[in-house]
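Complex shown without one protein chain; remaining protein chains in place.
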Amino acid sequence: MTTSTGDAVRGALTGAIGSERVRDAEEGDTVGGVRPRWVASVATTEQAASAMSAAAEHGLRVVPRGSGSKIDWGAPPEAVDLVLDLSQAGGVLEHAAGDLVLHARAGTPLDEVRRVAADAGQQLSIDQPLPTATVGGVIATGTTGPGRHLYGAVRDLLIGITVVRPDGVVTISGGKVVKNVAGYDLGKLYTGSHGTLGVITEAIFRLHPVAEQHRWISVTLDEPAAAGEAVRVVRSSQAMPTAVELERAGTTGPITVCAQIEGRPGATHQRALELSEVLGSAVGVTGEVLDTAPEWWGEYPFDGDTGLRLGVEPSAVAALLTGAQQAAQRRGVTLRTRGSVGLGLVHAAIPEEVPPATVAELVGELRAAAAEHHGYGVVLRAPRAVLASVDPWGPIPAGVLTLMRRTKDQFDPEHRLSPGRFVGGIR
Amino acid sequence: MTENPIQSASEGAFDAFHTPQRELVDDCVHCGFCLPACPTYELWGEEMDSPRGRIHLMESGLDGEPLSGSMVEHFDNCLGCMACVTACPSGVDYGSLITQTRAQVERRHQRGFWERMLRSTIFALFPYPRRLRALRGPLALYQRSGMAELLKRSGLLAKLPPHMRTMESLAPPVRRAPKLPERVKARGQRRAVVGMVTGCVQSAFFPDVNAATARVLASEGCDVVIPPAQGCCGALSEHSGREAEAVKFARGLLDKLHAADVDYVVINSAGCGSTLKEYPRLLADDPDYAARAEHFSERVRDVSELLDELGTVAERHPLPGRIAYHDACHLSHGQGIRSAPRALLREIPELELSEINRGDICCGSAGVYNLLQPQAAGQLGDRKAENVADTGADLLITANPGCSMQIRTALERRGESMPMAHTVEVLDASIRGTGVKSLSER
């Protein structure tokens, strides 16, 4: 490779969006260990489109990036030429408070969205934990938090989306009204697609009013079976919990099940006391009503560790926890678990220091335990050495994988967007 | 008098005499709300066996499609239960449409030999109370008339004999019910004078119901006038498209009852009641009878409707037990009478009323439908019997003799049984204080 060819590409990018927006990639720009050549930083949909057109012209492989809080999630890309940095493409474009709708650019930090909505007593009910996460990144990874139990996941809250296609064309799907069935709902397809179908540049969400009071009802139990029963009792109550979470700090030991309820002042506390009583008598342990969420609430149990998302049908949470406990015990690994058990979702952390081969075996067993209950296990992020020996996505049934592959082929026929990052080795 | 000049007797499914009205067909907006209400759609899930589909067929017929065998089959499949009329938000007068269509079918469609034989046998028998009464059971006639041999030779009708045999077993031995007097005096203060229509099947097979009706009405302060030797009201004929026959019967009944000076005309059989209320339409072309029919039908009441309207005065004695109330289609859908019988039954102390799941779906009796379409009727009967049995009631109440026979047979096929009574029999037992066993251990 000669300097002049690199210059030609860089020149094309500069010509498209301005020289101040293009730079050479640095060590910190690596994506899953793969170092790109350039970083283009865009501030608007139009700039993103221009950059993508230039990239298309030169056949560049592109990985879009927001704040980079989850850039290490998913499989390492097959190759990257250009990181399209959308962290400067921020800003809430419109907050139609009377319509409970908010329109923001993809690079807008979720915290900013939260602040703007809160001024009108509203919220975007995506309470994912990463402090710098952006709108675009949250959509691309489909990350949520406890509040998803009642308010729904990203796919349920996203009502309109603007996406730049790999060929640089700007397209929209949905709109700014909540109720809308005109055309295919591509917002759902882009949600969780890990930057493989298009570059998300703007999104429109539905908001919810913020309740005046929140309470947390917490019970701590010794065994998965009791925890499973506690979850069942809360779920099937008419107390309308807005979240049902679980925390277990070690492979064995106490399990805390904690439900959130919300509503108007006074009555909410009273309802919390009632639910606590029902819960306590069902599992034989006195429940506790908290004025603030427990400190672990909504946080991931992993950081530099191997972090998994395990999903099963909701009634199988106890079985999953038991299976996970046994698998970890057999290997003497400390497994932390935490998550939205009301929906059958659990995050698990395998410490960073566990040897990759052991991690791979454990992941296999966790997947097997989940699969017994219509479930799966996804490695959200992991040390590079672990990813070398584990397919982070796990198996996908052949028929569906064919459709997914064809979908990718249609959206990105040249395989230039985040190739290899997604399920089944889709490139 | 057709509205459609394009149409002539030689084109399309219908002739110009009482053509199914295009305006009524056009009232259907194709919303489909009638589909789940329709028993045949419930059975087969086919558009052409739904009310919406049948109206569509009528429309094709008006547009020039011939009255083909398949078209007729779907009209014949209709039970005429009128559940679709209840379900229809657009107010389509399906009753008129299907009646007009059936009359056209009878006139213009040549049925097969065996089917014609079957139909003429049925209509030579059922609308004639005296012929019915003369029988020890239908089987007697079936054998005597030489039908047995004919039917045996017909593959199509191979299913019929079991039904007739069943009916023979169902038909209560013609009891020596006291002959009804021509007038029963009101007990206590007289509140109304009512004429009573005694019906064909009711008077032949269920004379107790007529006796109970007269007693209950009298107890509630009605003078009951019962003209003797009443003929058929024409319901069975009308519901099967035998229009001329129905008109003849209607005139006859009007002659009998018109003479009586009454405030109300009361009927305890749902199918008959719904036809009595339709006399003005049936006799619209008859200058001598049109006005009388109008005057007559205004005064027609189902017995439960009248009792509810008058309000009760006679004391109710407790009838401890659980009953299930079966809505006869011609009462609930045909006449919109659902709450009156329930209200009357709820007035009885210690009597618990259960609802039947999917109670708005026809039991399959539907006049003579169970004789003409035994398979569909049997399936509907089985479904009804299952839902009836599920109530766990001690006694099934229904206001139509056809329903009683149909459900009884269906329960027996399941190896079950449940005593049955008419609403007025329960009221009668309560008023007279004869206890629930007087009904369940007959």
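Read from first to last, the chains carry the letters A and B; within each, the first residue is number 1.
What we mean here is this: a residue touches a chain if its C-beta (ideal position, glycine included) is under 8 Å from a C-beta of that chain, and two chains touch if they have at least 3 such contacts.
Convention: contacts and distances are computed from a predicted model.
Per UniProt, the protein behind the absent chain is "Glycolate oxidase"; the candidates were "Glycolate oxidase", "Hydrolase", "Gluconate 2-dehydrogenase subunit 3 family protein" or "ABC transporter permease". Every shown chain touched by the omitted chain in the complete complex is listed here: A, B. Considering the full assembly, A:210 is the residue among A:210, A:225, A:249 or A:278 that touches the omitted chain. If you put the hidden chain back, the residue from B:35, B:331 or B:431 that touches it is B:35.
Screening A:92, A:170, A:225 or A:249 for touch with the missing chain picks out A:170. Contact with the omitted chain, checked across B:60, B:96, B:354 or B:438, is made by B:60.
Of the residues in subunit A, those that touch the hidden partner chain are 1-2, 4-6, 8-9, 58-61, 78-79, 81, 96, 98-101, 121-122, 142, 152-153, 155-156, 163, 165, 169-173, 175-189, 191-193, 197, 208-210, 232, 235-240, 263-264, 267, 270-271, 309, 311-315, 343-345, 370, 373-376, 378, 393-394, 396-397, 399-401, 403-411, 413-416, 419, 422-424.
Against the chain not shown here, subunit B presents residues 26-27, 29-33, 35-36, 41, 44-48, 52-53, 56-57, 60, 65, 68, 70-71, 74, 87-91.
Criterion: only the chains that are shown with their structure count from here on.
Subunit A and subunit B have CA centres that are 64 Å apart.
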